[in-house]
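One structure is given here, and the rest of the page talks about it.
Omission of a single protein chain aside, the complex is shown with its protein chains in their original locations.
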Amino acid sequence: MPTVLVTGFEPFGDERENPSAWAAERAAAELAGAGFDAHWAVLPVSFKRCREALAQLLERLKPDVAVALGLAGGVTHVRLERVAINLMDAGRPDNDGAQPVDEPIDPQGPAAYFSTLPLRRILERLRGEGVPAAISNSAGTFLCNFAMYLLLRHADLRGYPRRAGFIHVPYTPEIAARKPGPPPSLPLGMLVRAAVVAVEEAAASLTP
Amino acid sequence: MPTVLVTGFEPFGDERENPSAWAAERAAAELAGAGFDAHWAVLPVSFKRCREALAQLLERLKPDVAVALGLAGGVTHVRLERVAINLMDAGRPDNDGAQPVDEPIDPQGPAAYFSTLPLRRILERLRGEGVPAAISNSAGTFLCNFAMYLLLRHADLRGYPRRAGFIHVPYTPEIAARKPGPPPSLPLGMLVRAAVVAVEEAAASLTP
Amino acid sequence: MPTVLVTGFEPFGDERENPSAWAAERAAAELAGAGFDAHWAVLPVSFKRCREALAQLLERLKPDVAVALGLAGGVTHVRLERVAINLMDAGRPDNDGAQPVDEPIDPQGPAAYFSTLPLRRILERLRGEGVPAAISNSAGTFLCNFAMYLLLRHADLRGYPRRAGFIHVPYTPEIAARKPGPPPSLPLGMLVRAAVVAVEEAAASLTP
Partner (left out) sequence: MPTVLVTGFEPFGDERENPSAWAAERAAAELAGAGFDAHWAVLPVSFKRCREALAQLLERLKPDVAVALGLAGGVTHVRLERVAINLMDAGRPDNDGAQPVDEPIDPQGPAAYFSTLPLRRILERLRGEGVPAAISNSAGTFLCNFAMYLLLRHADLRGYPRRAGFIHVPYTPEIAARKPGPPPSLPLGMLVRAAVVAVEEAAASLTP
């Protein structure tokens, strides 16, 4: 069975929790139960430490599939990110206080990479299961886009992960219920399904 | 135990389903299980037939508590409606083709009624359970506001239901997943909780 | 010619400016130029002082028409408010630090008053002039709804102003340009038109 990596992020800014980390943990457990060599990690919301953590994870695990998850507070549905751009433009400081503006992630890298996840198949399966989802054309310019670009840059340079991409998830209802508004949300189980389905379809798309 | 009525609406416009009816049915079943003399009904999305249906229900059941539910496609959370206004202003035809513009619901009635549900207690309990909810200051000018006004008008003239109000609910994820966007949603179980908690708190607020 | 009053509000919260006050001043100047006995005032964002200021203005001027303007940051168009409710529910403190929750504006007053401005005619004229506008069913529960309710309560008790209502306006582009987002906006000239057209149509609707 393929080696797969699912990541989430630690809390950042004013948020005390980050459901992307919970979803990564639960998705990895489900995938392990289904026979995958499944690993999960929580990435730091720090440009410096996230870069190091991802490099170490990818070198240690050499995963066939890597799916990174991140929180996009305020979105209404699961967003399957299509493209990562070679840019850091932080509207606020990361958890180490760094705030790059209009800087490349990798000065030697191309302007962008497209996700190598089979987005249409993932989208169809999620919709079929009743999970609100759509393809998104921007992962922003903060840590989420950064992690996605680094996964795909690593794949371009080293050949693995053979399938990689990023999924933005909304708040869970429990988090949203404590916020003014309250903002949109989806149950944690649906965020987990997004990660599991993405990994399953990515693995199924690998030629043996 | 008090007699309680929970209503939802039939589908309208382009919608093929209306989760408010599903939530009403399930809430009534739960309330019956908890010992209430619980009734539920699906109201027609027709000014004429909704008025008749509500009048018959209220005369037949003489409920202590009545909570009407309706779908507000596009909202992110459960909205506890605070006020019903004496106005019909339909942006689109109802299911019978009627489209009143700027007409009073009851020419003899006051401009508005406030909900007689204990909104703050309901809100606190829902938030405590992790159900995203807020108090709303407008139920619109279509069938939802209409049903809410009629419940409160009836209570004003006849003395029952002693507690009455309206709750707007979002799409469920399963419905949202089939729509472009997709729009915000909450699980059906949370919509049911909104109705159950509203009835429970309304009943608890009744002096014996 | 009729005596008319146009009011705006002072800045509140984090805002340093309030375009409703600028629009009120300019509208009154235009109306005076057109022959009206036109007055304008800036209302304090304080439940206590706003109540006093309005009472004094109305007693001193005994206006035939009163149109109050207020800022609704984030809205995209001119909102002609349809109804004022007898409720103060402040999500944040007013400029004096008062923050009433679920209190009536006037314990002797009715639940709500409808605007006595000819909203449909105002709406048609504004649209015809290319000013984005719509009728709104909630003026909120802060100072704007408060001022609208007090105008209509005064009219109910004393007989003047014979036509009264409230208009919410968006940011101007110059204010929006300095905010993150940036949020929606309309040029100040369009906010002035909203006030002028509202007064003109209200005056035209008075029977001599």
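In order of appearance the chains are A, B and C, and numbering begins at 1 in each one.
Throughout what follows, a contact is a pair of C-beta atoms (placed from the backbone, for glycine too) under 8 Å apart; a residue touches a chain by one contact, two chains touch by 3 or more.
Note that the structure is predicted; figures quoted are calculated from it, not measured.
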### For the chain not depicted, the shown chains it touches
A, C
### Task
With the full complex in mind, choose from C:A27, C:A68, C:A112 or C:L126 the residue touching the hidden chain.
C:L126
### Query
Which of these touches the unseen chain: C:R26, C:H77 or C:R153?
C:H77
### From C:G13, C:G91 or C:G181, residue that would touch the chain that is not displayed
C:G181
### Summary
Residue positions on chain C contacting the omitted chain are 76-77, 126-127, 129-134, 173-174, 176-178, 181-187, 190
### Task
For chain A, enumerate the residues touching the unshown chain of the complex.
82-83, 85, 87, 89, 102, 110-114, 120, 135, 137-138, 140-141
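What we mean here is this: only the chains that are shown with their structure count from here on.
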### Task
Specify the contact topology among the chains shown, as one of line, ring, star, complete or other.
line
### By mean Cα position, the chain sitting nearest the middle
B
### Query
chain A to chain B: how many Å between their CA centres?
39
### Query
So how far apart, in whole Å, are chain A and chain C when each is placed at the average of its C-alpha atoms?
47
